[in-house]
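What you see is the complex with one protein chain gone and the rest in place.
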Amino acid sequence: MSTMVPDQRGRYGRFGGKYVPETAMYALEELEQSLDEAMADEQFMANYHEELKKYSGRPTPITHAENLSKRLGGAQIYLKREDLNHTGAHKLNNAIGQALLAVRMGKEKIVAETGAGQHGVAAATVAARFGLECKVFMGKEDIRRQELNVFRMKLLGAEVVPVSSGSKTLKDATNEAIRYWVANVEDTFYLIGSVVGPHPYPKMVRDFQRVIGDESREQMEDLPNKVIACVGGGSNAMGMFYPFLQDDVQLVGVEAAGKGIHTGEHAATLSEGRLGVIHGSITYLLQNETGQIQEPHSISAGLDYPGIGPEHAYLSETGRVTYTGITDMEALDALKVLSEEEGIIPAIESAHALSEAIKQAPDMAKDETILVCLSGRGDKDVHTIMEHLGGEVDE
Amino acid sequence: MSTMVPDQRGRYGRFGGKYVPETAMYALEELEQSLDEAMADEQFMANYHEELKKYSGRPTPITHAENLSKRLGGAQIYLKREDLNHTGAHKLNNAIGQALLAVRMGKEKIVAETGAGQHGVAAATVAARFGLECKVFMGKEDIRRQELNVFRMKLLGAEVVPVSSGSKTLKDATNEAIRYWVANVEDTFYLIGSVVGPHPYPKMVRDFQRVIGDESREQMEDLPNKVIACVGGGSNAMGMFYPFLQDDVQLVGVEAAGKGIHTGEHAATLSEGRLGVIHGSITYLLQNETGQIQEPHSISAGLDYPGIGPEHAYLSETGRVTYTGITDMEALDALKVLSEEEGIIPAIESAHALSEAIKQAPDMAKDETILVCLSGRGDKDVHTIMEHLGGEVDE
Amino acid sequence: MNKRFEKHVDGRSDLFIPFIVAGDPTEEATIKLALMLQEEGANAIELGIPYSDPLADGPVIQRASIRALEHGMSLEKAMNIVPKMRERGLEIPVIVFTYYNLLLQLGEERFFALVRENNIDGLLVPDLPFEESEEWRESCKMNDTALISLVAPTTSDKRLTAIAKEATGFLYCVSSLGVTGTRTDFHSSVFEFIDRVKSLSPIPVAVGFGVSAPEQVAKLKEYCDGVIVGSAIVRQIEAQVDGLTNEETQVEAIDHIRSYIRDLISPYEKLKINT
Partner (left out) sequence: MNKRFEKHVDGRSDLFIPFIVAGDPTEEATIKLALMLQEEGANAIELGIPYSDPLADGPVIQRASIRALEHGMSLEKAMNIVPKMRERGLEIPVIVFTYYNLLLQLGEERFFALVRENNIDGLLVPDLPFEESEEWRESCKMNDTALISLVAPTTSDKRLTAIAKEATGFLYCVSSLGVTGTRTDFHSSVFEFIDRVKSLSPIPVAVGFGVSAPEQVAKLKEYCDGVIVGSAIVRQIEAQVDGLTNEETQVEAIDHIRSYIRDLISPYEKLKINT
């Protein structure tokens, strides 16, 4: 575990790299160099941390879920409250970092992809804050489903560009964002929302998200026994895991098992995907036999991605991190339990991590601890939850 | 300004008091005594501050609205970010305090009133967190308009009780909550959401909200020149103003002028109301000539209250605080400006305070400062904003 | 002391004090109802002033308030009805039952001017507790007006003593927590409470909130000096709203309510004191 990843070529073992058209290579080279300079610049990092603190409200606290722990009768569950970030999820940590970098590079515009709209809102937010123009690519299908986030982005001054290619969802929005970026690389910065894409994106996003884990290490009195996070592209999980990699701490990533792994309708990339290339990076992905990328399914829009960050593929292969799957229904149950026990409505994404903690806690001792990354708040999901739990919650 | 208010009878000058049926007097006496004991109990206060920190995410930061200030060309505008509290508004500060007090008093149930649902959600949240049963009274008309908050409350395990008396809105929900409380005072705590109601409620809520102002004083390098907050019942404003009362700081409370003071459709209690009794307290209120209470109007459900906390009436009369009015349209404009300039979508309530700051800043020097209480986030209002700004924001 | 209270209330132990809302459903109906109630043995009338936010009242009286407000009833108008009742033979005391905000808006001076002009005998303000009422107690005294005080099962002994000491007219004993409305049964501890009040009160003690059946009246008779009946009567009025509004059916509607009353207070074996 002591070798540094990624290597010079942006490889995490056999994963990662830069599988992009020649037209994009210059932009990646430029980004790589600027990123290295910025990360070594104390003033830049101070700015970044200042914005995290005074704009996004960091550090986010760790809440002891006492009622829930008592109810489960095993390990003590602690929640890292990324839901308390400005705009409601961990996504802003990364968006702030990349936007500051864009400004440092002299770019005037940012472009971003979004599925449910959470990263799009984060991108639109930092664009407003740092005086950048912002275009957000979003599948037509997602625009229809996420009306409110679309309006939030517009209110923040961003242009939401409907994508009608392919399946009209996140992966196609990402394709379009990359296409647009490549054609406008002179003045445009591509702000990716997770630890995916070509090098140096997975590394950059990890480094802007590691504040989650760094803070957690400082806030926990002792190291937790387990740390659990959900994995869509994998940014909240990487940010949380990274500072714990060298420690004696079990790390668990939770993918969306959708309607169940065996139904084929899921987003369990690591357990069901095969090695391939998606959005410029070699990693696991959901695809058919001939290599056409498949649409994943998850009740949570944020986990509904056919690929996974290359570093996760690597950590899975080395065995350092264990990856499991939680179904739509298990996640909804966990969401309900946390709401009732602790007064916290988690994002459905985060409820996947929580559900895994709920499974594992009873088998652990009362003085052991599980730290769960509560990556976002559930307000954005209330419509979805209503559709699924409506009858149960209403008396 | 050096006399302590309220006095022993719960009076702020000629305002306040306890105008409640005899059946409620015992409950108020019990509350008063328990509150005094609790506030003097270090352990209780430590608990309260611990929950604020580790559960709600306090301290909330102060954000310098640099772009906005530059655009206005006058005073520097700073935002106290109560929108970053768990559940999205300052309401939780008070709900945590009262719920802890309920537990300390051995009550098993809480009852609350709510208009838009923000205080209802806060009450349901603390009920879940502290293991209390929760009933939230809400006007039938409001239930219809605020479907999502109703569902959030239910998800948190609260019972939402529809109120069909009177105008079926906040004031009637408050009446019903009081009626229910009085009938069930043995095991039930009434958790009021603002600095209104009979003594000791206005004082208690102020004391649980003063953390806003206390933190602000500590966080600002120098005292601000002006502090501005919106006033519905007046809890965020009281919490913000109280610690500054003895300082050389201009304090401005902003009421909702709705469609304009002269249209009669507003919630500008102090400028248009007359002295009277509402919900157990003597204060200003909107009423017709014979004393029947009138329905106010504001685009923001949280300011849509026909009364005002008695301490505000007092501070207005003594001249210590200036009160102004901002119309629906002015508030919406301010909301749009802040969204585009700083990437922060404020609650429409908070946008009233912001709008006043936007009016006043240009006439001030560049080295002067205005501190605005950003009492809540605007996510809850996106539907309302869509209805009103829809055409403007959409291209 | 107020003469009508002296004659009709003081020293009695079979008090029947009905409550009706002024203007529910019309001014004329209110007058006719008051007269009928006197005929059936009422010792005083509580004349409720309709209010937008009647905090102490249950749904029945809330609805009556709305009916009355729809026709523009107000505190002043209600007080002006009383002379018309007197003209038509009402002799028992009339107690104005009003929320404090209405009083505040009318103003103390104007209120007592109307009290004097209109021969009003008492005042009951449900949301003006003892602690806030000193000034009004003084003015009432100066105007020969009883200020009716309430005590509740949760009222502490200390407050009970203070309230009883200052009480005038009769002492209104609230039978249970919560708001007005009919209840099928009383909690057994209520009777201990009434005993306690009785022992402290120099004036008659009447029990209200929830009185709606002859059995209750019979039981209460053993413990106190009378009953206050509000929601039960108002509910009867509600059932007869159409009849009461229409001149031709008014008598019949009133008689319906009359027979309900007659049955309700039958344990008192009242003599009709007027015809």
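Chains here go by letter, A, B and C, matching the order in which they are written, and residues are numbered from 1 within each.
We take it that contacts are C-beta pairs under 8 Å (C-beta built on N, C-alpha and C of every residue); 3 or more make two chains touch, one makes a residue touch a chain.
Bear in mind that the values here come from a model prediction, so they are computed numbers and not experimental data.
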Shown chains that the omitted chain touches within the full complex: A
Residue of A:179, A:259 or A:359 touching the missing chain in the full complex: A:179
Touch criterion as defined above, residue of A:287, A:300 or A:316 at the omitted chain: A:287
Touch residues of chain A, complete complex, unshown partner: 9, 17-23, 25-27, 29, 165-166, 171-172, 175, 178-179, 182-185, 274-280, 282, 285, 287, 289-293
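Throughout what follows, only the chains that are shown with their structure count from here on.
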Chain whose Cα centroid lies at the greatest distance from that of chain A: C
For chain A paired with chain B, centre-to-centre distance based on mean C-alpha positions, whole Å: 35
Chain B and chain C: spacing of chain centres that average the CA atoms, whole Å: 38
